[in-house]
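One protein chain omitted, others in place.
Each chain gets a letter, A and B, in the order it is written, and its residues are counted from 1.
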Amino acid sequence: MSLLELDDVSVTYRIASGEVPAVRGVSLSLDAGAALGVAGESGSGKSTLAMALLRLLPKEARVGGRILLDGDDVLTMKWGRMRAVRWAEASIVFQGAQHGLNPVRKIGDQIAEPLLTHNLAKPDEARRRVTELLEQVGLPAWRARSYPHELSGGQRQRVMIAMALACSPRLIIADEPTTALDVMVQAQVLSLIKELVAEHGISLIMISHDLSVLADVCDQLAVMYAGRLVEHGPSREVFREARHPYSKALAAAFPTVGDPGSRMAPKGLGGDPPDPMQLPGGCSFHPRCPVAVDGCSTLDVQLWPAGPGRTAACVHARAEEEVS
Amino acid sequence: MTALPDAAEPAVQAAGPAEETPSSRGMLRYALSKAGGALFSIAMVVIGTFFVFRLLPGDPVRNLAQGRNMTPEQLDLERHRLGLDQSLINQFFDFVGDTLRLDLGTSYEYKRPVLDLIGERLGPTLLLAGTGLVIAVSLGLWQGIHAGWRHGSRFDRFSTGTSLVLWSVPTFWLGLLLMMVFGVGIGPIPGLLPFRGSESIDAPDGFAYVLDVAAHMVLPCLTLVAVVYAQYLLVMRSSLLEEVSQDYITVARAKGLRDDDVRRRHAVPNALLPTVTLVFMRIGFVVGGAVTVETIFTWPGLGQLFYEAVSVPDFTLMQGTFLLITVSVIVMNTLADVVYHMIDPRVRSA
Partner (left out) sequence: MTGVVMARRRLAVSRFWADFRKQRAGVAGLVVLLVAVVLALVAPLFIGEGVTSVVSGTGPKWAAPSLDYPFGTDESGRSILLMVWWGSRTSLLIGFLAALLSIVIGMVVGITAGHFRGWIGATLMRVTDWFLVLPSLVTAMVLAAILGGSTFTIIAAIGVTTWPTTARLIRAQTLAVESRPYIERSKALGAGHWHVTTRHVLPNVAPLLLASATLEVASAIVTESTLAFLGVSSNKTSWGTMLRGSYDWGAPTQGAWWYILIPGLAILAVVMAFMLAGRALEAVLNPRLRRAS
């Protein structure tokens, strides 16, 4: 059985001026020890989806469908059970570590906090565990006594990772863990995540707008657009030869390091993501799609098989599949 | 092994545990510069007071004599007593010298040294304003925290609405209403609480005396609290709202903390520090409230003394009380600022 299973998950924000669909019918699954990358522009619903996994969305959000963590539906859990699951079974590495840490509390206390909250350690054990965790992410033990602002961006992100590992969870959700870091530090943090996840056999969901980063770390890739899954499959294949034109554009937006071809022809995507309150009919992507055909503005495209272990929500992908 | 060398950031690491010394030295330097600033401000207040009281249009003696018949001889005598027949430079140095020696002159009305009068009135003011401040701060912060945490809730709308009304209410009017309803009594309801002075004429001894003073303090204190606490509530609420949307709050929730713990351990400590500082920075507002409240309820404190000085008017007494009030406000402000820098890690080493 898979560790995490999303079944037709949808998230709708109810605001004064109406309902905003942020995530629309996403189904995914993740095996224990596997790594899944979720890609998309800002506003594609990827972060909302991640927050929904631990029911961290504001109360204006309505979540539908089923989110099974180890067979238990997160959405129908009692609050006590929900709190017990949080961090102990699934923890989160947040984007922009500068705001993810409480500015007026010492690093060590913040790392130890979940251990103490879940009664996994007594205070002195927790202190030892903090030292151990800091070592694992490459920070000296005395850093436990520092405040977040005394650390660099990369160090703070390491602290976030140490914190996520504290309760030895089975799943880590990393939401844009390397955004706002410079390239060198980004690479260090990425390889750190990769190694730790592999070493501890933790499952990983990594969220990013950078397809190349995801392809590097994850086994599977899921691409989201306007709240929907538009492509899913093994990461290398999705990255190298995407079937959905949106995935293609995302892959092209970030040049592969060392590949002169991608540097010569950076293909950015024109236009902006659609306003979730006024989604275009048919395939939501058709107004920006370079290869849209007549039917795209009316036909609601589903995820279709697009090669071994792959799906894509595009008429072209289906046509290719039927031809082959 | 997964441990990576901190290759990209060696400089930061090297500055490691030894950074406490420069930080505390920075703190000292900060405190000294603030103290210097405060001294400068106080000097400006002293100089400003001198010139305001002497250079503004009109002859101070005539201003002071308004409403009273004074013969030219009396005016001259008064002028001489105040040293106004000397040159401005001489007056200025006399004034500064006297002020530095804490000689605030002799009250025209009471014929006694201003400093003695102030000494007598300090106690009641500290009792009233101190009690009022403690209640207003705790109540305002508590309610502000809960209103901000559940913003948009009925409690929040109620709190914000009440504070806006209280903020708009003139302190003295609220005092008059309370005096009428609870002091004098209205219709069939008799007055429940004393509303004049700080103790009964035939005040009993011992514990009964304490109760007597406490009873006298209820109405003035209530008035002061009502007006002051509304501000604290609004400031605390908006400060908390700033924090609620921060990522670290979501992290704290994700860690599995109870809602109360997220509030207590994460949101409040961050929102509290700037709020408390702001609260003490605005201590001048409390002082204004205290003057009004003491006047209405004839509470024998500094505020009432100042009011008497203004309404007589008693030139030296007004000058002395004004100097004292202003200097204490400046000192409290500076203290609040320095203490904030000492306890907030975000600015401590910045």
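We adopt the following convention: a contact is a pair of C-beta atoms (placed from the backbone, for glycine too) under 8 Å apart; a residue touches a chain by one contact, two chains touch by 3 or more.
In this text the structure is predicted, and so the values were computed from the model without any measurement.
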item: Partners of the unshown chain among those that are drawn; value: B
item: Of B:Gln143, B:Ser159 or B:Thr295, the residue in touch with the unshown chain; value: B:Thr295
item: Residue touching the undisplayed chain, where the options are B:Pro124, B:Gly144, B:Gly183 or B:Pro345; value: B:Gly183
item: Sole contact to the chain not displayed, among B:Met44, B:Leu102 or B:Ile343; value: B:Met44
item: Touching residues (missing chain, whole complex) on chain B; value: 41, 44-45, 52-53, 56-58, 60, 63, 66, 164-165, 167-173, 176-177, 179-180, 183-184, 186-187, 238, 241-242, 245, 281, 283-285, 287-288, 291-292, 295-296, 306-307, 310-311, 313, 318, 322, 325-326, 329-330, 333
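Assume only the chains that are shown with their structure count from here on.
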item: Centroid spacing, where centroids are CA-atom means, of chain A and chain B in whole angstrom; value: 51
item: Interfacial residue positions of chain A with respect to chain B in the complex; value: 51, 54, 56, 83-88, 91-92, 94-96, 99-105, 113-114, 117-118, 135-140, 142, 147, 149-152, 154-155, 163, 184-185, 188, 191-192, 195-196, 199
item: Chain B residues touching chain A - in the complex, by the definition given at the top; value: 2-9, 12-13, 16-17, 19, 246-248, 250-258, 261, 265-266, 269-270, 273, 344-346, 349-350
